[in-house]
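Attaching a single structure in structure tokens format; questions to follow.
A single protein chain has been omitted from the complex, and every remaining protein chain is retained in its original position.
Entry: subunit A
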Amino acid sequence: MIKSLLKRESELAHAKKQLDILSNGIFKQGELPTFKAKISETNQFPLKAKKLEILQINVGYMCNQTCSHCHVDASPDRKEIMSKDTMLQCLEVIKNTGAHTLDLTGGAPEMNPHFRWFVDEASKAGIKDFIVRSNLTIITANKKYHDLPEFFKNHNVHVVSSMPHWTKGKTDKQRGDGVFDASLKALKMLNDVGYGMPDSNLKLDLVYNPSGAFLPGNQMAMEKDFKKALLDDFGIHFHNLFALTNLPISRFLDYLIASENYEDYMYALVEAFNPNAVSNVMCTNTLSVSWNGYLYDCDFNQMLELPVNNEVKHISEYNEKLLEGRDIVVSQHCYGCTAGAGSSCQGTVA
């Protein structure tokens, strides 16, 4: 298994280096407009945070996989894990938030030793949609995780899982050898307890990321193809497919540069810029909490160490009213969320 950029001591493990690349070169020379300049053309700068709808909490960067496109640089070698104290601070917020969605992510969130306790406590807050982003293979990785489908069901968790393709070759290339077979096994286990079945209230959605330097196709058409292939070939059911664009940060940025696709990819993102997607980008209704409790406009800004532009910086000092209306922090990676039909953790936005 490949190691994280951090473990490899790559300079791209550092947010500053990534931001340097995104701010210089073709953007510095004026070949392409900066994101700020582009959204200014349609009077959409500065982007403002609206009323909070989604609270996304990253409970740690540790993962049992090392996917080649991962924007978190997650891996088994990452040790950043949310402590129980920080989780307690998050729970205070969860009990009082006006957000309708709680979204737990990682790494593999299930690898946090306090994960089950946290889900148990958070589920008591009665938030309408409680998402756990599971990479699927964690369910089959170790006997202690085999009962996760039942655990999710008991807490009425909405499971959102990554699946880059319905074929083994494309999936394993992006997510690692054996991931496709393990993912199918996990999906069957989830189906067996009712997840993803037609008319079931146990929601199972899949996330598609392109396995290379190209943008995702039409979400509805992809969903149709995924559903047909997974059902016909493997008897697997799921509800919705979210087609996400890979943002040019962290390991995907590393891949783009190494494969000499960086400039072409940025051109593709800028050419596909859709001003209609800007008003609905997820940072305008989402708040991202890092493993150590700091607040960001989105998970991508978290990885680029671009904190919220607000006097409230940490979950311990959380104040929803103060955070509302803040200016969103943007850079050139934001083009990833405004290309084509737009992209967010909930799929397309335009």
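What we mean here is this: contacts are C-beta pairs under 8 Å (C-beta built on N, C-alpha and C of every residue); 3 or more make two chains touch, one makes a residue touch a chain; residues count from 1.
The criterion applied here is as follows: contacts and distances are computed from a predicted model.
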item: Identity of the absent chain, which is to be given by its UniProt protein name, from "Carboxymuconolactone decarboxylase family protein", "Amino acid/amide ABC transporter membrane protein 1, HAAT family", "ATP-binding cassette domain-containing protein" or "VWA containing CoxE family protein"; value: "Carboxymuconolactone decarboxylase family protein"
item: Touching the absent chain when the full complex is considered, from A:P46, A:G98, A:G169 or A:G235; value: A:G169
item: Omitted-chain contact residue, chosen from A:P149, A:G176, A:G212 or A:P248; value: A:G212
item: For subunit A, residues in touch with the removed chain; value: 165-167, 169-170, 208, 210, 212, 214-218, 221-222, 225-226, 271
